[in-house]
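Quick one: the structure is below, questions incoming.
A protein chain is absent from this complex, but the other protein chains hold their places.
Labels run A, B and C following the written order; every chain starts at residue 1.
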Amino acid sequence: MLKFIDTVGEAVAGIKDGSTVMIGGFGNAGQPFELIDALLDSGATDLTVVNNNAGQGDQGLALLIKEGRVRKMICSFPRQSDSWHFDAKYKAGEIELELVPQGNLAERIRAAGAGIGGFFTPTGYGTMLAEGKHTRLLDGKWQVFETPIHADVALIKALKADGKGNLVYRKTARNFGPIMAAAAKHTIVQVSEIVPTGALDPENVVTPGIYVNSIVKVA
Amino acid sequence: MLKFIDTVGEAVAGIKDGSTVMIGGFGNAGQPFELIDALLDSGATDLTVVNNNAGQGDQGLALLIKEGRVRKMICSFPRQSDSWHFDAKYKAGEIELELVPQGNLAERIRAAGAGIGGFFTPTGYGTMLAEGKHTRLLDGKWQVFETPIHADVALIKALKADGKGNLVYRKTARNFGPIMAAAAKHTIVQVSEIVPTGALDPENVVTPGIYVNSIVKVA
Amino acid sequence: MSTQTSTKPLGRDDLARLVARDIAPGSFVNLGIGQPTLVSNYLTEEQNITLHTENGMLGMGPEAKGEEIDGDLINAGKIPVTELPGASYFHHADSFAIMRGGHLDICVLGAFQVSATGDLANWHTGAPDAIPAVGGAMDLATGAKDVFVMMTLLTRDGVSKLVDTCSYPLTGVGCVTRVYTDKAVFLIAPDGVSVRETFGCTFEELQELVPVPLKAAGAVVGL
Partner (left out) sequence: MSTQTSTKPLGRDDLARLVARDIAPGSFVNLGIGQPTLVSNYLTEEQNITLHTENGMLGMGPEAKGEEIDGDLINAGKIPVTELPGASYFHHADSFAIMRGGHLDICVLGAFQVSATGDLANWHTGAPDAIPAVGGAMDLATGAKDVFVMMTLLTRDGVSKLVDTCSYPLTGVGCVTRVYTDKAVFLIAPDGVSVRETFGCTFEELQELVPVPLKAAGAVVGL
């Protein structure tokens, strides 16, 4: 049942130690900084985090990693010029990494939301990221079997929500939001604006409210 | 390369005998009647047609079937109160039927457009529509292996196109249009209106122009 | 303990009213073609139920009448419908992802037969000359969190449609969680079939009609 929640602290209060948490965003675009800060404050730890990256600079996901709350990262591109907190943890052997090609990451998240038990893709065939995986010749191409990535919770950022929880996003900040909302058991969304039900054109809704559990407006 | 074409006749002129043709629409909503009529006039035959249904009444796809142009239907729901042309051909053994659960039909079309070589789904497990198919226990459920449905051509109906071929649809007439546009080698779209490039909000484009080859305006 | 909550068997509308009452507030629901469609007539505004139609819409409103009729706005039964505030449209793969991904709380379907273990047969009579048509039935049966069936308990020949093993071709395996019939409401669980309430018959009379061992669950009202 959809809830509108007053503070980011209340919104993330139910996230348990050991959870798998999907966090939207590609770099800083679409990253739900306020929800991540609240998750940090909540003390939840031993998390598996799914995000395209592994944090930038000294904010958001990077801080969650710095503080040792993340046991494992599932991502496509951890190493960046400003990923020093991840780099340090990784080199110290204090964080586990599952490196996934970005398209497989997106498709595996999509599969979880869509009830697909697994799929074959040519991406990664013949590379070290497909080692040990089942392969099969399909449509004339060697393909690799990949499985869905499910999550307990998704933290995402959208532009607007209406009273039914329908969401619209802004430009390339959309990125992983819609597929993560569908893949998690519980989806928490921070938005810039809550509009009355009926104010979003039904043709333009990107994430239908069925995928949304908690909404919090962030100034 | 995107082309704006003056008549539906020219738009379908390149469709060869023996082609696999996806036709948008669910019932009559979103069915591109004018393109189908032009396909009928073109004389193309021995077609495999992918559509949710197998024609209604005495128009559109029903006529294509009546005239014996369709060798095989791939669909989820051929039998309707007004599917008399399909019914007659089927009972006479003059048309082949591949019956696919509607969600598998949609997902198999989506897979073709997305480069997925096959996927597992719980839908149909233990039923006669999964007989002979590979099954596997995944995510705690028995699942059936399904393969993509590719097409040579897609005929779809949209509301508006801009100069880049970006499309928007109208209400439940959207249905199979976006996934068929992506699954076919050549996508032909009939629209009610062509608007200047820049007139569609980039946030609200449903089918990006990359999936569109030919556009024809229908009065 | 008596299971009987009505002195007469329920009519189609009374049964639809009962199903509607049992749907939890805020649920996302898909109503199958035919008898299940009646349920929408009895959903209240306070329940805040969102209806899904598999041809690409959430927030479907009542059947369209007169000038409301729009050929581009139909439901899965191809009947013209209306749009409620807060509706959304999406393409077929996204629509079935909602169903197949387990996001619908309840779907309500008709049936030819339901087995004691929740197998559903509702798409094909198995007659060799029948033209088969499955539509979204298998996706709904497999995908929804709860699958409610609405049917008459007996065929016109007086044979129970709640059976030990389905003789008609299956739609889904072990998917039905509840069966609403004119004579009783059945709950299907891993430990067997229990009877929530009976209409116009006693538990013992019901057991006489049904070739499946039944337990009395007691007359619980609501979910």
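Quick note on the criterion: contacts are C-beta pairs under 8 Å (C-beta built on N, C-alpha and C of every residue); 3 or more make two chains touch, one makes a residue touch a chain.
Model, not experiment: these values are computed from the prediction.
S.K.: For the chain that was dropped from the view, give me its touching partners among the shown chains.
M.R.: Answer for the hidden chain's contacts among shown chains: A, B.
S.K.: Among A:Lys3, A:Arg136 or A:Arg170, single out the residue that touches the unshown chain.
M.R.: Missing-chain contact among the listed residues: A:Arg170.
S.K.: Can you work out which residue in A:Leu2, A:Leu129 or A:Val218 touches the chain that's missing from view?
M.R.: With A:Leu2, A:Leu129 or A:Val218 as choices, the missing chain is touched by A:Leu129.
S.K.: In the whole complex, what residues of chain A lie against the chain that is missing from view?
M.R.: 26-30, 52, 76-80, 86-87, 90-91, 97, 99-107, 109-110, 121-129, 142, 169-179, 206
S.K.: In the full complex, which bits of chain B touch the chain not displayed? Write them out.
M.R.: Interface with the chain not displayed, on the chain B side: 1-2, 112-116, 162-164, 166, 182, 197-198, 200, 202-203, 205, 208-211.
Here is the rule we go by: only the chains that are shown with their structure count from here on.
S.K.: In contact with chain A and with chain C at once: which chains are those? Just list them.
M.R.: Chains that touch both chain A and chain C, as defined above, are B.
S.K.: So which chain is farthest from chain C, going by the mean of the CA atoms in each chain?
M.R.: Result for the farthest chain: A.
S.K.: Between what two chains do the most C-beta pairs come into contact?
M.R.: B-C
S.K.: CA centre of chain A versus CA centre of chain C: separation in Å?
M.R.: A distance of 35 Å separates the two centres.
S.K.: If you average the Cα atoms of chain B and of chain C to get two centres, how far apart are those centres in Å?
M.R.: Those two chain centres are 30 Å apart.
S.K.: Could you tell me the distance, in whole angstrom, between the mean C-alpha positions of chain A and chain B?
M.R.: Between these chains, centre-to-centre, one finds 33 Å.
S.K.: Give me the residue numbers in chain B that touch at least two other chains, ranges are fine.
M.R.: In chain B, 107, 121-122, 169-171, 206 touch at least two other chains.
S.K.: Give the residues of chain C touching no fewer than two other chains, as numbers and ranges.
M.R.: 57, 83, 89-90, 93, 96-97, 99-100, 143
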